[in-house]
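Apart from one protein chain that is not included, each protein chain of the complex appears where it belongs.
So, chain A:
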Amino acid sequence: MCDQTFLVNVFGSCDKCFKQRALRPVFKKSQQLSYCSTCTEIMATEGLHENETLASLKSEAESLKGKLEEERAKLHDVELHQVAERVEALGQFVMKTRRTLKGHGNKVLCMDWCKDKRRIVSSSQEHAVTMPCTWVMACAYAPSGCAIACGGLDNKCSVYPLTFDKNENMAAKKKSVAMHTNYLSACSFTNSDMQILTASGDGTCALWDVESGQLLQSFHGHGADVLCLDLAPSETGNTFVSGGCDKKAMVWDMRSGQCVQAFETHESDINSVRYYPSGDAFASGSDDATCRLYDLRADREVAIYSKESIIFGASSVDFSLSGRLLFAGYNDYTINVWDVLKGSRVSILFGHENRVSTLRVSPDGTAFCSGSWDHTLRVRGMVFRFPVCERREDG
């Protein structure tokens, strides 16, 4: 004779489907519920699904990642420097510092050009517009030239309308726009004065409405601090790229908040990202002492700009107007100028006495400005270019 277990059957309405059935007790998170047999079975398989497949989810993700790499590699039929062989080499550049701006009392951390091509806003460890925190790590000029935005360790991005009236206290008119839960690392206006895109150490980017301070869209996906961002110069103006401490560069759709593409080939924090002028690619500078070019249509990294003698990280990158030159500022106080197509270094510029923290080419491409921890900003232009007649081993 088998042991007979007696089950007490309770009839009633199931807590899940509300149908009148025979019920059995079920414990969910130490709460007792009464489910009918069908619902119990469903719940049992669900729970099982949860626990047992965490490992299989992980392996599935990894195998998909491998497949993605394979797919990307399939269409890679030629390297950039091979294609660029038939392009004329650039020769030697002579670039001279034409302006040295010495107003800051401390390290210059960030700068931006005004669209009028002549004015610059820069931020430093002690800010000219009095702010409560010490490190102001991000600043941006509004497209109209009438306002600037900045932020840093105060976790906020504030917009200041610009006035040339010395009597007006700029700090009084400041408007606090963005609120993050960690430091602000980068900010940029979109096509107008009324929207700001921010990146933060809390791992997210966000789009804000300046007037109301309302959060319009947030972008989650980075696994660590986001250090930089850049808006795409595309016709439809809908995407931007961000780089972070998780070594990933991610391309986002501003409308939906989704990550459209991601690239993870750097070996360390990505300090700076900048779009190629056509909008089909972007460059990134990282603490692993390399700059890399990623193509969006081919969906892969297409070039690495590195040299054995460069052992310090790149803090800031920007393209010249045609996209032929890539300027990169490094933590060893130098600026290296790369030939984007050939992958070689065109020039190395000295002059700063501490690390170069920020670098931007002017909107009309006539000059570029670099800011450094040595408290100065230097504006440099191209003075002369020797056409190619003798090839040096330099790069």
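Basically, a contact is a pair of C-beta atoms (placed from the backbone, for glycine too) under 8 Å apart; a residue touches a chain by one contact, two chains touch by 3 or more; residues count from 1.
The rule we apply is simple: contacts and distances are computed from a predicted model.
Asker: Pick, from "Aminotransferase class I/classII large domain-containing protein", "General transcription factor IIH subunit", "Mitochondrial ribosomal protein S22" or "Regulator of G-protein signaling 9", the protein name that UniProt gives for the chain of this complex that is not shown.
Answerer: The chain we cannot see is, by its UniProt record, "Regulator of G-protein signaling 9".
Asker: In the full complex, which of A:V26, A:I120 or A:A281 touches the chain missing from this view?
Answerer: A:A281
Asker: Going by the contact rule already stated, which one of A:E41, A:E267 or A:D364 would touch the omitted chain in the full complex?
Answerer: A:D364
Asker: List the residues of chain A that touch the chain left out of this view.
Answerer: 50, 53-54, 57-58, 60-61, 64-65, 67-68, 71-72, 75-80, 83-84, 87, 90, 96, 98-99, 109, 117-118, 135, 137, 152-153, 181-183, 190-192, 194-195, 201-203, 209-212, 214, 216, 222-225, 227, 233-237, 245, 255, 259, 261-262, 269, 276-278, 280-281, 295, 297-300, 302, 307-309, 311-312, 320-325, 332-334, 340-341, 348, 350, 353-354, 357, 361, 364-368, 373-374, 379-385, 393-394
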